[in-house]
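One protein chain is absent from this view; the other protein chains keep their places.
We just call them A and B in the order they show up, numbering each chain from 1.
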Amino acid sequence: MQLLNTLLIGITAGSIYALMAIAFVLVWRSTRVVNFAQAGMALLSTYFGYEAVSRIGSFWVALPVAMIGGALFAALVELVLMRLLVKHASSGPIAGVAPIIATLGLLGVIRSVVSMIWGGQDLRIVAPISNNGFTINGSTLVFSPLKLLILVVVAVLLIMLTILFQKTNLGLALRASAHAPEIARLSGVRVDAVRTLGWALAGAAGAVAGLFQTVNGNGNISPDSIEFSLLLVSGFIAAVIGGLDSLLGAVLGGLFLGLTISFVLMYVGGGFFFITPFVILLLVLFIRPQGIIGVKAGRRA
Amino acid sequence: MKAMNRRKLITASAVLAVVGLAATALPAQAAEVGVSSTEIKLGMTLPMTGTASLGYNKIPGAAKAYFDYLNANGGINGRKVTLVVKDDRYVPTEAVSKTNELILKDKVMALMAPLGTANVKAVASSVNPARRGVPVLFVNTGFSGFADTKKYPTTYTVLPSYVMEAKIMGQYIKENFVGKKIGLLYQDDDFGTDALAGFKTAGVDFAVKVAYASGSQGAAAAAGWITKFKAAEADVVILFGVSSATSAMLGTAAQLKYAPQWMLGSVGGDATTIKLTGVPAGVLYNAIGFSPVPATTDMKDEYVKLFSDIYAKAVPGSAFDLNVLLGMNTAFMTAQALKAAGQNPTRKSLMAAIDSKGATFANSALVPAGYSATSHVGLTGYWVGKYAPTGDLAPIGGTYVTYTTDSGSGPVVKSTYKRPAMPAKGLPN
Partner (left out) sequence: MHKSKKESTHLPLFIFGGVVLYFLSGMVDELRVYQGASIAVFVIAISSIILLTGYSGQVSLGHGALMAVGAYAAAVLRIEFNAPIILCFVAAVLAAAVGGALLGAAAARLSGPYLAGTTLALAVGLPSLANQFAVLGGEQGLGFDVGFPPLSLGEDFTQYKWFFWIAGLAALISIWSVRNILNSAYGRSWRAGRGHEVAAQLAGINTARSKVLAFTISAGIAGLAGALLAMTIGTVSPSAFPLALSFSLLTGAVLSGITTLGGVIIGAVVLVAIPEIADVVAHRLGSSESVTTNLPGLIVSGLLILTVLFVPNGPVEQHRARKAKHEAVHSSSKK
């Protein structure tokens, strides 16, 4: 029973990390940038969702509103910030570090602005369906309709995105723009537009992660909540574990991280909560430096 | 060429620094630092942003609400009380630099209610308010170590220590839950260590103890805790954690339909905060809770009525919870200390006033304060209550039954303290 509960806890938490990881991978695959502001964007999108819920009253309306809002904001960031970055800071030793710094700065800006606008109030989003556990044979599981919904949504998103990337021309254009932009341009692909689209998709994914993280917790939204700090760090680590190049890897990384943390919390002790991601990361990267499903950087002649 | 540039750079930096220092020259203050003929300046550091700030960031608004009310009614002997608040994000380095600013730049008379054990300790060893003679009033932490007057000669506590609270809980358990299995959820740092010490003195044997890493409290972790308590078949589960841990635990327990006899520590036990996180009021029903000040919903209490009125006017739309009540209470006690410090208060006279009269300062607490020439310990006890069907804490049987003890090995006794009436209009007399 304890084992089953540990598994369920791990899978649910892991699926939300997976959503965040998907967002990181989407940005990486389309623009080769690690976007540390991803969690900030997810936070902002969650507030969009909150505004929708408080005005219209339905979570199911809030979800697409948050996704669209998140997508638009992410596209805006790519258009303004990232283009400027490429123009000014794409050569020299700063090139590797610049996007990381810029997105960290953006994270701080988003957090401050969100705090200024919505801070200090006690805002909540109520879950659309029950979060009370299923009862089987008299004992209640750590698994509820809400958690089932989260798993289903993650699976659906994963399938849709994979189809997009593997089976459509748009997906081909996305992949080409990231790996060989010049050749893609020569083939007529509008590389810049495609890159913005990659960011928009990531923004939408992040929005879903933010909303679910909120309702799966206690429903409170706050720029200072522990939930969002966890989202930032765990999402990125999950993406790295899975190998930044693969959406499936992101999901596997998220689940793996969620499960491992859950087992450690249950069987080892609460004090190791924070060091566990580091240990996992080190182990995985030791065996496979490119992550579980990552692609090894080919040798260039 | 390079050497010239480098020299220029260093010289430029030096010149800039000297110019900077000239710009920071401040006019000299007459009389005592922080006291002018029209104003008394106090300083506070606490987390206003960041993950540790949840709930606490209401305290400055609460304290300022009381001080504004006080100033509108004549202030302290004609002087306005101003509170300068700085955000330390719960990081000790920032607590130190912000406190440096308060003492050296803003030149406050005293520090009021700094928050967090690690931060108060860092300030004590680095800024060293003791050596500078700066009073550190009513620290916002229950760590028992701050009562040590040799180490912290200018520091005064106000909250009952975690050791006291654990001892009182232990006593209540021994009186009411004989033979039952007890479980404990605690934070794996100084907060928890103090609690464990108190329970040990009280002689409580735990069937199961679960430690959580501060910062890891969330619904996912809570499910794990519950599994452990279920496995140990705990009848009574003590939640000696912060608000976020307590609400995560209760919320998840509701989803899992786990309902032992809950016992909530005062730090995480504020019903308003818990309910705001979505925990159904029914979960709290019949849980046991402790508080040194009256229930925040007890409108029959004259302090609660006055303070909530003042707060509602000053910060409309914000809920009156335990953080607000304690913040205003501390401001109220500080105001009385300032008044008792005399017509021309100094840092020394302020501390002397607390030493000699602190135990008789009017304040909303239902337990006595222990200030004296040899003790800087504030409140020393709690009353025991049960959460009503609405989820608010109310005294068992309707009357407040209070217990007091110390942070050492002294016994837990039922208190006969009768709180004196509130001075007129809630202003120091």
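Some notes on this structure:
Everything that follows uses one rule, which is that a contact is a pair of C-beta atoms (placed from the backbone, for glycine too) under 8 Å apart; a residue touches a chain by one contact, two chains touch by 3 or more.
The structure presented is a predicted model; accordingly, all values stated were derived computationally and were not measured.
When the full complex is examined, the chain removed from view is found to touch A, B.
The chain that is not drawn here is touched, among residues A:Ile56, A:Met116, A:Ala155 or A:Ile183, by A:Met116. Between the chain not shown and the residues B:Phe138, B:Tyr152 or B:Phe191, the one that touches is B:Phe191.
Of the listed positions B:Lys105, B:Lys180 or B:Lys257, the one in contact with the omitted chain in the full complex is B:Lys105.
Interface with the hidden chain, as seen from subunit A, comprises residues 28, 34, 81, 84-85, 88-89, 92-94, 96-98, 100-102, 104-109, 111-113, 115-116, 119-120, 233, 236-237, 239-240, 244, 271-279, 281-282, 285-286, 289-291, 297, 299-300. Those residues of subunit B that touch the chain absent from the view are 2-3, 5-7, 9-11, 13-14, 17-18, 20-21, 24, 48-49, 57, 60-61, 86-87, 89-93, 96-97, 100-101, 104-105, 116-119, 121-122, 124-126, 128, 143, 187-191, 193, 213-215.
The rule is short, and it goes like this: only the chains that are shown with their structure count from here on.
Of all the residues in subunit B, the ones that touch subunit A in their complex are 49-51, 53-54, 57, 188, 210-213, 215-221, 223-225, 227-228, 231, 244, 247-248, 251-252, 254-258, 276-279, 317-319.
Residues of subunit A that touch subunit B in their complex: 2, 5-6, 9, 12-13, 115, 120-122, 124, 126, 131-133, 135, 140-142, 144, 216-220, 222-227, 229-230, 258, 261-262, 265-266, 269-274.
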